[in-house]
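As you look at this complex, bear in mind that one protein chain is not there, while each of the others sits in place.
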Amino acid sequence: MKFTARQVAEMLQGHVEGNPDATVWSLARIEEGAPGCISFLANPKYTPFIYTTTSTVVIVNEDFVADKPVPCTMVRVADAYSSFGRLLELYNEIKLNKTGVSTHAAISSSATLGENVYVGDFASIGDNVKIGSNVKIYPHVYIGDNVVVGDNTTFFPGVKVYSDNIIGSNCTFHSGVVIGADGFGFAPLKNNVYAKLAQIGNVVIEDHVEIGANTTIDRATMGSTFIRKGVKLDNLIQIAHNVEIGSNTVIAAQAGISGSASIGPNCMIGGQVGIVGHLHIAEGTQIAAQSGVGNKVVEPGTKIQGSPAFDLGKYQRSYVVFRNLPDLYTRICDLEKRLNELEKK
Amino acid sequence: MKFTARQVAEMLQGHVEGNPDATVWSLARIEEGAPGCISFLANPKYTPFIYTTTSTVVIVNEDFVADKPVPCTMVRVADAYSSFGRLLELYNEIKLNKTGVSTHAAISSSATLGENVYVGDFASIGDNVKIGSNVKIYPHVYIGDNVVVGDNTTFFPGVKVYSDNIIGSNCTFHSGVVIGADGFGFAPLKNNVYAKLAQIGNVVIEDHVEIGANTTIDRATMGSTFIRKGVKLDNLIQIAHNVEIGSNTVIAAQAGISGSASIGPNCMIGGQVGIVGHLHIAEGTQIAAQSGVGNKVVEPGTKIQGSPAFDLGKYQRSYVVFRNLPDLYTRICDLEKRLNELEKK
Partner (left out) sequence: MKFTARQVAEMLQGHVEGNPDATVWSLARIEEGAPGCISFLANPKYTPFIYTTTSTVVIVNEDFVADKPVPCTMVRVADAYSSFGRLLELYNEIKLNKTGVSTHAAISSSATLGENVYVGDFASIGDNVKIGSNVKIYPHVYIGDNVVVGDNTTFFPGVKVYSDNIIGSNCTFHSGVVIGADGFGFAPLKNNVYAKLAQIGNVVIEDHVEIGANTTIDRATMGSTFIRKGVKLDNLIQIAHNVEIGSNTVIAAQAGISGSASIGPNCMIGGQVGIVGHLHIAEGTQIAAQSGVGNKVVEPGTKIQGSPAFDLGKYQRSYVVFRNLPDLYTRICDLEKRLNELEKK
């Protein structure tokens, strides 16, 4: 994809200063530019780079005043920062604008597809599946029987969705995500043997959810595991059966949420955090990376750390003392000696 | 799938009280019922719900006495709780009863399949593979050359089994499981460069093993990595080369077992636990979530916690003091001051 400075100006409702036919085909930071790249200048700290950049086009704020000759073509816009963000999005939309249904896909005759759906090579779509419009199903994706998918949702290569799950609109699933595998439920019998408990529930994922690569979300034993609107999950996260993740909660990579835990909305959960089952975590809770949460959190906006986790500030103060424990130990031994001396007197 | 109350009663060896033609097609908790649902009542705590439930059919104990009119049809059985469990299983068996071999699968001409095997779209089955009867191989599963699989085992979509591994009967593998990737073995050469050590062993998985989504089990360097009978592994677990997991041991999500560790039978290992390589963990050991095990465990039934892990009760008592370390620090400083004063006298 190549664009002229004039086309970029039209997309961003700006105007060209320099060569309107200057052609770009890639995006770069202004300090890392190269011919054929488009960059932006918003932060004044980076102003010196505009006089030396090798980028072909640079987007600048309308009121930018150059005090030296500029080697590139400029596109002046109302807000260079947000315009560049918009450009990134457009670039991605064009790049990822796959369409059509591969002849190498296997689609059940009872499945229904909305308008403008992409289905890649070797995708497998089961019986009674309902897919919305503008959905992108990349190669090697599996959509099990009776799954419902809203509009504008993207499944990157190799996503696996078990049967009977419900998925919203404007969601993104990265490669290797598994939705709806059995919850980890076994009943102990005698002789240490376990009997499997049938897992007949499902997973419900609401709109505007993004789920990172190789993350797993188990189906409910009965009822549903819920991922509410706007949730963002990073890679390699484990969400167990019957969990509920509240709207707009963000979870970093490799965290794990045990069965039937319920996480409130607007929480921020750090990487490698573990949360015990059957707990409620209040709205807006922030949990430091690697913490292990063994108790419910009642107060909204609480910040916690540790394994087991408690108040973040207190944890950090305890840890300061922990780092000096050998010294403290010596001081206690010294106190004992001195006290022994005094007591002899 | 629809069933009448009469059919349900026959399956569970019970008898109908109400409309024998009442039809159900879904399962629900008694407090969350809906028309067309079947529920159960075992715990007396839930008795009030039977007078208000909108479920069409409710399974009750034979001796249940209603003291008000009941709006649903009842099926009376000897044990309502276990009967409902049996019903869940039957429901799942019927729902998951895929059969037939997809024309979109690629099966080596030297592979042999038992009776009543399901092979889904785009499954790939290698040379000399031997598959037992009633095995279910969902779409996108890969079974490498020379793999042997026992009867009644299920591979959900996208499971990858490298060549030469041996898998038992009545096992379940969830999506994204990888069996038999190379162990992580490299020999340091000069200049900080590493040479790969060939990993020529395999993985042996015995009967009645269940393995959760995206869990990885590496092949042995030489010999075998063993997963013994009845082991249950949750999602996103790492089992390294030459590990042995003893029978009926249960491991929660995101735990990792390093190379050549040997875990006894009947252990319970918490989520996100890490175990160092070349250790033996005694039978019946219980390891708290997020613990890091750096030493062997000799005594059967030991409970440990911490990173590094030691006795669970001791860890918890130490952690209580850890939480109050800043206060303890102040007390020590105070002692020192007071002792200084006394010594001056």
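Each chain carries a letter (A and B) given by its place in the written order, and its residues are counted from 1.
Criterion: contacts are C-beta pairs under 8 Å (C-beta built on N, C-alpha and C of every residue); 3 or more make two chains touch, one makes a residue touch a chain.
All values reported here derive from a predicted model rather than from experimental measurement.
Of the listed residues A:L27, A:V148 or A:V193, the one in contact with the hidden chain in the full complex is A:L27. When the full complex is taken into account, the listed residue touching the unshown chain is B:T216, out of B:T154, B:T216, B:N248 or B:T285.
If you put the hidden chain back, the residue from B:A34, B:I94, B:A198 or B:V298 that touches it is B:A198. Touch with the chain that is not drawn comes from one residue among A:A42, A:I166, A:V193 or A:A253, which is A:A253.
Although one chain is not displayed, its contacts with chain B can still be listed: residues 106, 122, 124, 140, 142, 144, 158, 160, 162-163, 176, 178, 181-182, 184, 186, 192-194, 196-200, 214, 216, 218, 222-223, 236, 238, 240, 254, 256, 258, 272, 274, 276, 290, 292, 307-308, 310, 314, 317-318, 320-322, 328, 331-332, 335, 338-339, 342. By the touch rule set out above, chain A reaches the unshown chain at residues 27-29, 32, 85, 88-89, 91-92, 95, 102, 104, 120-122, 138-140, 156-158, 172, 174-176, 208, 210, 212-214, 230, 232, 234-236, 247-248, 250, 252-254, 265-266, 271-272, 289-290, 307, 319, 322-326, 328-329, 332, 335-336, 339, 342-343.
One rule holds for everything that comes next: only the chains that are shown with their structure count from here on.
Centroids of chain A and chain B (each the mean of its C-alpha atoms) stand 26 Å apart.
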